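Only a part of the assembly is drawn; its chains keep their places, and the rest are absent.
Each chain gets a letter, A and B, in the order it is written, and its residues are counted from 1.
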Amino acid sequence: MPLNDPDRLFPVEPRLRAIARMLYDSVKDLPIVSPHGHCDPGWFAKNERFPNPAELFVVPDHYVFRMLASQGVALEDLGLPRVDGGPVETDPRAIWGRFAENYHLFRGTPSAMWLDHSFEHVFGLTEVLSRDTAEAYYTAIDAKLATPEFLPRALFESFNIEVLATTEGALDDLASHTAIQQSGWSGRVVTTYRPDAVVDPEFEGFADNIAAFGELTGEDTMSWTGYLAAHRARRAFFKTMGATASDHGHPTARTEDLPRTDVERLFQKCLDGTASPQEADAFRGQMLTEMARMSLDDGLTLQIHPGSRRNHNGPVFERFGRDKGFDIPGRTSYVDALAPLLNAVGMEPDLTVIVFTLDETTYGRELAPLAGAYPVLKLGPPWWFFDSYEGIQRFREATTETCGFYNTAGFNDDTRAFCSIPARHDVARRSDCAYLAGLVGTGRLREADAIEVARDLTYQLAKDAYGL
Amino acid sequence: MPLNDPDRLFPVEPRLRAIARMLYDSVKDLPIVSPHGHCDPGWFAKNERFPNPAELFVVPDHYVFRMLASQGVALEDLGLPRVDGGPVETDPRAIWGRFAENYHLFRGTPSAMWLDHSFEHVFGLTEVLSRDTAEAYYTAIDAKLATPEFLPRALFESFNIEVLATTEGALDDLASHTAIQQSGWSGRVVTTYRPDAVVDPEFEGFADNIAAFGELTGEDTMSWTGYLAAHRARRAFFKTMGATASDHGHPTARTEDLPRTDVERLFQKCLDGTASPQEADAFRGQMLTEMARMSLDDGLTLQIHPGSRRNHNGPVFERFGRDKGFDIPGRTSYVDALAPLLNAVGMEPDLTVIVFTLDETTYGRELAPLAGAYPVLKLGPPWWFFDSYEGIQRFREATTETCGFYNTAGFNDDTRAFCSIPARHDVARRSDCAYLAGLVGTGRLREADAIEVARDLTYQLAKDAYGL
């Protein structure tokens, strides 16, 4: 018996299953377009082997280690590096063993589906991971990782990736991207402009970042004009490394379009470190509108990822730093928040703004009505906790009736877990085909149209929304 | 192959489909009760032909033109009149062509289902609308519109409408309604009292409206007593034109029950134009309670439609005015907001208050618990963006378990798109029967009870809730 049901995620009712399978067969071999994610471009620049199964599947994956933590496994025992450099588990087999013996915790989660897909379709494993099979798993995966077929570039090619976008900060020198470009390798890996560290006054080291931003660009980033010019310069540089988009991770979706004098005053307070939390939020909001205006000139797609309350647990943040599974979504508002940006540039025909959410209540109430009216707006796919079968069904059910398919932006895998990329796209394709099968079966979509829509959701919408 | 699947919206599983079809067959021919909508009573007063297909299907339907706008079609190119009288497209064939070539945008939306229903069942068309069939569609529809069978009164009769409620402002002279009454035509078209323009201090021209309100009624509307008397007079007049309900479209669901002296002071500030936004909201809230008290005397059902953020896009509003697809829902609260009204009159046995929402999160959390306790409260059907198959499923799934069926108020089509009325009622009937079939199939409702409930949802609950 295979580890993964070949008909997984399709409806069980035979007629619907047949439709879903037909739709899936029409899209399953399309190349992967991955317009937003967090893979390390160094993998493809250096093309060195991945160190071991634990470093591949456990240590970098916050979906995996936070679930283990939630049942009392200490992050130290999973090998997560401490900020203070203190001792943590260094034996990858011990880490792997802890993961394997707790694998039942992932029952019913997308992580289990992604992992089992990788285990079977990337590594050829067919037993269920458990305490009993942990050792055999480790040995098998580790042996494969030592072979040329499992080097990063070879995997990229075998995954059938047409283009992969990574995400780099505004201060990044993009050396790995340069190395990839100069290497002669044909794989398309592009960067994305993510300037949070020089846009968010509450970011660690903001003042220093702004100074570095000035040095890097030769602009006077202590003046508003110079600061904007520095952004323009870095955006242009990122474009030479393939960037077609910027990305912004803010606590709220607030945008502002303030008068010039107010903005300059606000900017100075941010530089001085005297901005209140509300003022910091206003500045971030102003910068979204500024970025949208730059996009009118340089064509970058603007992505907004708002609403995560980062580092919810103080002790974990102090000991292990950012991105350790303790980022929790919060209620997020879009209607009033996006109004300044949309009043400024919302009707522009050549701008694309992709909005994401961690607050599903906004799909039907706010985001679909906005995207179903404003030409610039497209809805990003279900993000993070909602990148899952149920998450995708809820997204489609809550948005399609109001904004249709063509105001959505295809799929993002948004991952730093490289081996999960085929699995994540496969889950998305199956989930969308399952949804479309339901529409066809209930007379809400013609079969011929569904085939076209399936291809668009899988491939074309992402290419169009990101200009790839 | 018909344009519309005869079994559309029914569950696919054969046993459930059979139950749904049986239930639907039992209600599909019941007359249409349309207790809330926005048709122009002038159509039935004058009984003139509809001008052309674009004027019938595109120009008045904000569902249709906002979707086209969201993909970059200019509203001018769809013939929407500009506030400044500037040039817009005047060729209905050109407008129709733009609509037709973008018809794929509506895939998976209720608009597609309503339009296809109208195309096939009203106009006898069986090809799919597209760029290729646009011309044939236009010619066929235009030809039918020229025949007596397609005059407004004939359509009203062929649609099997038992009663149609329109909505008129407090200052309206109801001339069309008078003309219909005097015409001898047997069609029942009634008005609804919608006094927003003289209740909302933020309405355009509020002070002038209050003055006109005084002239019209002979009451001193600059005094609180006279102002209330004017409402009573207009409500009585509206009742002579068939009104059985009032309707109130407020930004929030706030109600108030303030002491008399506070109300008088607040009213004066509203008249003076010195009320703050919060005071304006308080005044609107007070007026809901006042209207409820008048309903105790005159028996009008009170409808509350809260929560739309009107005219979200400034430039569109300035150029095209109200109701142009840029009204976006926002978060809406009911529990504290309705408390003053419900503490004042919530236990009255002879009052009916129908509450609507654009915030689906309130169905299970707020509205069903309130309606499942207070005798005066009934829940209106899914409104606007949620008048759809999925919207109806979510409504029933989130409310039935808490407040049952008998605290809901049947279906509203709420439309100004006359030809969509049969389609909208058909979608609602099918969607409710699909939901009921699920209950029967899973042993949650006896089949005999389901037949009774299907009839109540289709016909009786609307008649009872609106006193029609």
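Rule of thumb we're sticking to: a residue touches a chain if its C-beta (ideal position, glycine included) is under 8 Å from a C-beta of that chain, and two chains touch if they have at least 3 such contacts.
All figures in this text were calculated on a predicted structure; none of them were measured in a lab.
K.L.:
Report the copy count for the entire assembly; 2 chains are displayed in place.
P.N.:
When the whole complex is considered, it contains 3 copies.
Methods note: only the chains that are shown with their structure count from here on.
K.L.:
Give every residue of chain B touching chain A within the complex, in rising order.
P.N.:
Listed in rising order, the residues are 4-5, 7-13, 66-67, 69-72, 104-110, 112-113, 128, 309, 312-316, 325-326, 328-331, 358-361, 385-386, 388-391.
K.L.:
Considering the complex alone, what residue numbers of chain A touch chain B?
P.N.:
Per the touch definition, chain A meets chain B at residues 11, 13, 15-16, 333, 335-336, 339, 342-343, 346-347, 349, 361, 364-366, 368-375, 377, 397-398, 400-407, 438-439, 441-446, 449, 452-453.
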